[in-house]
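For this depiction, one protein chain was excluded, whereas all remaining protein chains were kept in their positions.
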Amino acid sequence: MEAKTRDLWVFVETNVDGTAKNVGIELLTPGRTLADGQGGRLCAAVIGYRAEAAVQEAAAHGADVVYTVDGPEYEHYTTDAYAAALTRLVEKYGPTSLLIGATANGRDLGPRVSSRLGTGLTADCTGLAIDEETGLVRWTRPAFGGNLMAMILCPDHRPQMGTVRPGVFKKGPAKTPHAEIVREDIRVAPEAIRTRVVELIRELDAEGVDLESADIIVSGGRGVGGPEGFAPVRALAEALGGAVGASRAAVDSGWIAHAHQVGQTGKTVGPRLYIACGISGAIQHLAGMSGSEIVVAVNKDPEAPIFRAADYGVVGDLFEVLPALTEEVRRLKREKQSGKS
Amino acid sequence: MNILVCVKQVPDTTEIRIDPEKNTLIRDGVPSILNPFDGYALEAAARLKDKDPETRIVVVSMGPPQAEKALRACLAAAADRAYLVSGRAFGGSDTLATSYILASAIRTLEEREGPFDAVFCGKQAIDGDTAQVGPEIAEQLGRPQVTCALEAFAEGGGLRVHKEVEEGVEVIDVAAPCLVTFTKPAWNLRYPTIRRKLAADKAEIPVLGEDAFPAIDRTRIGLAGSPTQVKRTFVPPQKTGGVTIREEQAADAAKKLLALLDGRGVLAGGGESHGS
Partner (left out) sequence: MKNHILEKRYHIEIIPPRHDADDLESDLATFAEKYRRVMDSGYCVCLTDNAMGRMTFQGHEVITELGLPVEPEQVMIHLNTFHSKEQLDEILTALQALGVKYLLVVSGDGAPNMMRLTPRDLGSEGLSVTSVELLRYIRANYPGFVPGVAFNPYEPAEAEFAKMERKMAAGASFIITQPLLGRNEMFERLLAKYPDVPVIAEAWMSKRAYLLSDVVGYEIPTDAAYDPVATLKELVALYPRCGFYLSILGFKTQYPLIGDIWK
């Protein structure tokens, strides 16, 4: 495909209720920088059903143009419907770059679209910039379980595509929208959708876990000793407004559901704050949380490898330290709320 | 049912060390293993075969000659037949070029083995970590895909796939021929039996090189056929371990830590919700 514009597009994934998933809005932040750097407009591509709220949110967060495709066939994500719609939009308007949030659906959609367009995709980027030498988007991403970083360019194929995990960039403030809204009527016939959701089996103890976009995660490992051992972990997470994670050891021992597992065969997370409690620091676990901005380790064993990966290490019994932390967090928040600090 | 499983031999990334002087990865002596996610894909195929012994499982890998070892491990565990796609011209391929080569290989193999009802892949390779090749192959073959699957069952000519989603498990029906990528279920790839391992060690593994694909478009393979190029790589700055807090009283440790975290602005003022 040849680019027709110098625009940068951000695919904004929607929820079933028509609101935007956070990651799409987050990507408008670096999207603005890249669009300006490329000399084009920042555009959002919103696909969904009755997704006016998502369109407005994209407009309020700086998009110059919001392309929207709306229809019942897009109410729930399917590869066929979304790939068809996004590809046709891109082929019609020819952006030079396209960002997609790396949610489970985004990771399903991105490579399908990039392959259909015959272009290059760089997945799970942690850094985005305009390459000074070439003017191309420079995509930075981890490989080898986070042991190596690679800077990638897509010199000759368009659009230059990349996926970015939730939480890597922060949502900007909402402003007065100035976007042009372009509604495209793209229909996908039911026969063209080759997958069918039969049912959803909810995992009872998953507790609505969304580790991948959590800002703060408190994780428990072998050191918590059992399912009851997660109580102080949960209490601290709650006090901090964060999510609960777990190491593979804790999950394999049946103390907590797999949905909470952080690590190579679990989830990859990149919170602002990651607190690892009773976790030794096996490489598979570190691979999952190495994207964390600040790492705190709480462990009885001063030799535990986790301390080498931590910004702050507390040597002590987590059953004493965590309740103390929880208490202190609550106290600090009370102070802030009453404007004392 | 005919199932093709795409597998990759990868370095055991948990064994990778960093050379502190040169700031590069030390790859010597790092053992090569079957990509664990491909193992889950193979196990999913094996479970289908447990239920229907008529099922045939073919594995294919694109890689250097050493990748044969991973293919033999697959034969020993569950596969019936293995092929290695290997050739100089394939080296340096990014995911799009790789998926083009594999899609070509799959079409060629279908001439020999008959059509595949399903192509199974691991969700991602633990060295590249991109999770792109599976869906790209599906696109190039024009087949529907389901990603992040835990398990698959034969259902009316197609597959009923259990897909891992945030809330739990989504059950999805997909018509054959299709492509499914697998994530980690509650089990691992089965162990080899002695008989299977002995047979696997002796098995012939045909190598498909460039000449096996006369119709392949050379401009779409290798470095030249890769839309993405690596500008450079670097080892990320290593955390050397920071501040250690060790107090007699947990309350003192807590106060110290929180003062430090608050100083970095991590604790928002009063009861904000995070991460939705």
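All chains are identified by letter, namely A and B, in their written order; residue positions are counted from 1 within each chain.
The definition used in the following text is that a residue touches a chain if its C-beta (ideal position, glycine included) is under 8 Å from a C-beta of that chain, and two chains touch if they have at least 3 such contacts.
Keep in mind it's a predicted model, so treat the numbers as computed, not measured.
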>> Among B:R160, B:K197, B:K231 or B:K256, exactly one should touch the missing chain; which is it?
In response: B:K197
> For the chain left off this view, which of A:P173, A:P190 or A:G254 is in contact with it?
Replying inline: A:G254
>> For the chain left out of this view, which of A:G135, A:G226 or A:P302 touches it?
In response: A:G226
> For subunit B, which residues lie in contact with the unshown chain of the complex?
Replying inline: 14, 36, 73, 76, 187-188, 191-195, 197-198, 201
> Which subunit A residues touch the hidden chain?
Replying inline: 225-229, 248, 252-255, 282, 284
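Operating definition for what follows: only the chains that are shown with their structure count from here on.
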>> Between subunit A and subunit B, what distance separates the C-alpha centroids? Give it in angstrom.
In response: 20
> How about subunit B: which of its residues touch subunit A in the complex?
Replying inline: 11, 13-14, 16, 18, 25, 36, 94-96, 99, 126-136, 138-140, 144-148, 160, 162, 165-175, 178, 183-184, 186, 226-236, 239-247, 249-251, 253-255, 257-258, 260-262, 264, 266-276
>> Which stretch or stretches of subunit A touch subunit B in the complex?
In response: 22, 79-80, 83, 104, 107-108, 110-112, 114-116, 118-124, 131, 138-139, 142-157, 167, 194-203, 206, 208-210, 213-216, 240-243, 258-259, 264-266, 271-273, 282-284, 287, 290, 294-296, 302, 307-317, 320-321, 323-325, 327-329, 332-334, 336-337
